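One structure is given here, and the rest of the page talks about it.
A protein chain is absent from this complex, but the other protein chains hold their places.
Presenting chain A:
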Amino acid sequence: MNNRPTWQERPTLFGLTLKGFTLTVIVLVMIYPIYVVILTSLSTASAVTAAGGLVTLPTDLSLDAYRELFGGGVVTRAVLVSTGVTLVGTTVSLGLTILAAYGLSRTNSLFHRPLLFLFLLTFLFTPGMIPTYLMVRELGLIDSYWSLILPSAISAFNLVVMRAFFMNIPGEVIDSARIDGAGDFRILGRIVLPMSKGVTAVIGLFYAVGYWNAFFNAVLYINDNSKWPLQLILRQYVQQGMDLVPNTRTYDSAAGALPPNLAIKMAIIVVALIPVLIIYPFVQKHFTKGVIIGAVKG
């Protein structure tokens, strides 16, 4: 008999099978809805009707839903808007957050405590919708794409996570760079950032997903429909047929829109989902590392 504790023993075949089975079930539970959504979005209207809703077995496949969605030009334009806002927004946000986090992580920088306190204050006190709106308006940003980026450019949460990570970098490394004559920007660019790829990737992902999914800023600040981002347009497809004003519909009227084809609704979900699904695998390896380090060294 060996004296190894139980957790060091080879797992039994039964244990392995049970684990494998459980994991497979969990994975299926995750994958199956996505499979159904994608399949339904690729089905013809008649296949959807025949299935009585969501399609689980492929019968009659077509790209009709996507053709319809991108046919009017409205969705295509919104994809461009959303992509642009996400790219520019993430760049701006990440740049500002890195600079602020680095500055606030150097304990000898000027006013770093009161400044940090001001950032943390935004956790507790959000300015409210109308004051923010008036601010954006006074800055002349109504109907400007910047109104989708600047009000939410820095998230205090992301800033705190990143600052905690920077503080975790040994002071000796930075000191030695300084002895070699490096200024703060060089230290940040050559020493700190290369050591912080993980957290940068994660925070970047947070920002990117945030910008991609945001719609409420656009509701408030963008009156010009041609500048609406994708999520706002897609919402309208999803909510089509839900009418809060009972008085506004006459039934001979062309205004009474038909309920949307389920395939189109599912295509919308796919369109909204895909970019996030695509970025995720690239950032995933940094994901756990980045978040945990930030969390432990709070």
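The working rule: contacts are C-beta pairs under 8 Å (C-beta built on N, C-alpha and C of every residue); 3 or more make two chains touch, one makes a residue touch a chain; residues count from 1.
The criterion applied here is as follows: contacts and distances are computed from a predicted model.
One chain of the complex is hidden; its UniProt record names it "Lipoprotein", one of "Lipoprotein", "2Fe-2S ferredoxin", "Elongation factor 4" or "Sarcosine oxidase subunit alpha family protein".
Across the entire complex, the residue among A:Gly20, A:Pro131 or A:Gly189 in touch with the chain not shown is A:Pro131.
Within the set A:Ala45, A:Val92, A:Leu115 or A:Ile142, the residue that contacts the chain not displayed is A:Ile142. If you put the missing chain back, the residues of chain A touching it would be 71-74, 124-131, 133-134, 137, 142, 216, 219-220, 223-226, 228, 232-233, 235-237, 239-255, 257-258, 260.
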